[in-house]
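Omission of a single protein chain aside, the complex is shown with its protein chains in their original locations.
Here is subunit A:
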Amino acid sequence: MSGFEVRRHDNGEVSILHLKGFLDAHTAPQFEKALHELVKENRVRIIVSMTDLDYISSAGLGVFMGFIEEIREKGGDIKLSSMSEKVYKVFDLLGFPSLYEIFDDESGALARFNETY
């Protein structure tokens, strides 16, 4: 069981969650908790930055799905950024690029939030 960490960083109306390590069934609850807090505070403009994410399993992917509907209903979104090639492959296989906006880095995602809202 490898380590996992979520770090939150607020930038105005947008909150950025930095994921680090291995996101699997064991560590998914941490990620869930972080998203849950944001939704509770009504901070629904979220960027998930995965520069330091080494691995993601279906459980980790499921976490996104668990919150996206509610967040979009509240007028927000989860945008994904900074994935490694390996992690991008996993997202791509499942078809996530058709459901989520994926950026090479955070600034791209931030810019997106600023222009649409």
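Following the convention adopted for this analysis, contacts are C-beta pairs under 8 Å (C-beta built on N, C-alpha and C of every residue); 3 or more make two chains touch, one makes a residue touch a chain; residues count from 1.
Heads up, the rule we're going with is that contacts and distances are computed from a predicted model.
Student: Of the options "ATP synthase subunit c", "GAF domain-containing protein", "Phosphate ABC transporter ATP-binding protein, PhoT family" or "Sarcosine oxidase subunit alpha", which is the UniProt protein name for the chain that has been left out of view?
Tutor: Spelling it out: the chain absent from the display is recorded in UniProt as "GAF domain-containing protein".
Student: Would you write out the residues of subunit A that touch the absent chain, in ascending order?
Tutor: Touching the chain left out of view, subunit A contributes residues 25, 58-59, 61-63, 65-66, 69, 93-96, 98-99.
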